[in-house]
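Below is one structure, written out as structure tokens, with a few remarks after it.
What you see is the complex with one protein chain gone and the rest in place.
Right, subunit A next:
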Amino acid sequence: MSTPSFQFRHTVGEKTFGFRDLKELMAKATPARSGDRLAGVAADNAEERAIAQMTLADVPLKQFLEDLLIPYEDDEITRLIIDEHSKEAFSPISHLTVGGFRDWLLSDLASPAVLKQIRAGVTPEMAAAVSKIMRNQDLILVAKKCHVTTAFRNTIGLPGHLSTRLQPNHPTDDLTGIAASMLDGLLYANGDAVIGINPATDNVAQACRLIKMMGDVIDQYEIPTQSCVLTHVTNTIEAIEQGAPVDLVFQSIGGTQATNDSFGFNLNTLAEAHDAALSLNRGTVGNNVMYFETGQGSSLSANAHHNVDQQTCETRAYAVARKFNPLLVNTVVGFIGPEYLYDGKEIIRAGLEDHFCAKLLGVPMGCDVCYTNHADADQNDMDNLLTLLGVAGCTFIMGIPGSDDIMLNYQTTSFHDALYARRALGLKPAPEFNEWLKKVEIFQNNDHFTLNHQVPDAFHQSLNRLIGRH
């Protein structure tokens, strides 16, 4: 047998475990999930995983600045991470190991103010590494201390608040069908993060039509929120050139350059889109104009993972996000399917990891708490993840009629689910939106999140227009 060279070794009694490099150590230390098994990078067994975690806990944080998982020359995201790393912000934690970092994060030394100061000194790989040795409750407790606030027409991410994306998708982009779901969502007090449509037909003309439709509704009812059509970034750039009233620019992003190549964009494209959206100056209380979506497994699925585990790839995407000061970032955690996250347990773990890592890095993370019908998951798993994320201070969740996305064929959180989380955990919508809900009498009683039993005046007339005549 040949003896491979091991950068890391760990001896327990008679037995020595070896790990070739930091990349392998990170992968083998990752809590079990199907995507890493599919990629062939997961630990062979539970013991090897535990040993890898133990070994990773002893790695100094400094080593992540030298020992790059994806080479600097090969990948513009590695370059972004290294070039923008702040030594000054890093200095208070620069003496720590990964294990010491966990202790420090959980300690009272790491106050919200201090966590904000060190953000620019934490790289995605450091965040991913420490998350791998943290329990779910650790991920929740530390994320709760990481406050990330953003603004456009309202203020998102304040402690004690939970926002929702109203997602009125329709399989043929039928405007009446979309408007019906929008009405339903608004009357269930959803939509402060964004009203965001995944278009069924993905082209510039369609994007413009939907952007205008949502803009009209926001204007007519003076709703302090923003709209977004989740089309390719290059389509949105064109829509802006054509004069469409674009609030937020959307793009799905991944954590390696090759992943983003497969999505058809690079950092320059995002910079161009960011500038174009800023030039419209449509925000009233802030100018965070980007909306990104991410999700573990996207790099492997594009064969662009460089044998890096899927959670580390995911966390690297947050470096892309934070470069462009987004209003919202959304990890679409259970959408990709069971070959990446097999069941409710893996989906819940991934949701908590993504939220923690993003918040530690200063990214306004929300979560599409969701599953597909071929995953071993159900509504109860989603209730669990929603509740855990609500406790952790998650920025926003999706809101959709009855949890059933009839366009994308998956299940996510419903308008009702958001109200459950508000009541169970006392979480309010964005303050400006909350005032609007009271003003138009959607909420009857702010403290108990009680909805009006009647259709409020403003919407009563619209409804009359459509069905009053039938």
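Quick note on the criterion: a contact is a pair of C-beta atoms (placed from the backbone, for glycine too) under 8 Å apart; a residue touches a chain by one contact, two chains touch by 3 or more; residues count from 1.
As a working rule, contacts and distances are computed from a predicted model.
> Identify the UniProt protein name of the omitted chain, choosing among "XRE family transcriptional regulator", "Ethanolamine ammonia-lyase small subunit", "Phosphate-binding protein" or "ABC transmembrane type-1 domain-containing protein".
The chain we cannot see is recorded in UniProt as "Ethanolamine ammonia-lyase small subunit".
> Using the document's definition of touch, tell me which of A:287, A:325 or A:379 contacts the absent chain.
A:379
> In the full complex, which of A:51, A:130, A:217 or A:258 touches the chain missing from this view?
Residue touching the absent chain, from the options given: A:217.
> Which subunit A residues touch the hidden chain?
34, 37-38, 168-184, 187, 213, 216-217, 220-221, 338-339, 342, 372-374, 378-379, 400-404, 406, 409, 411, 414, 416, 419-420, 422-423, 441, 444, 449, 451-457, 459-468, 470
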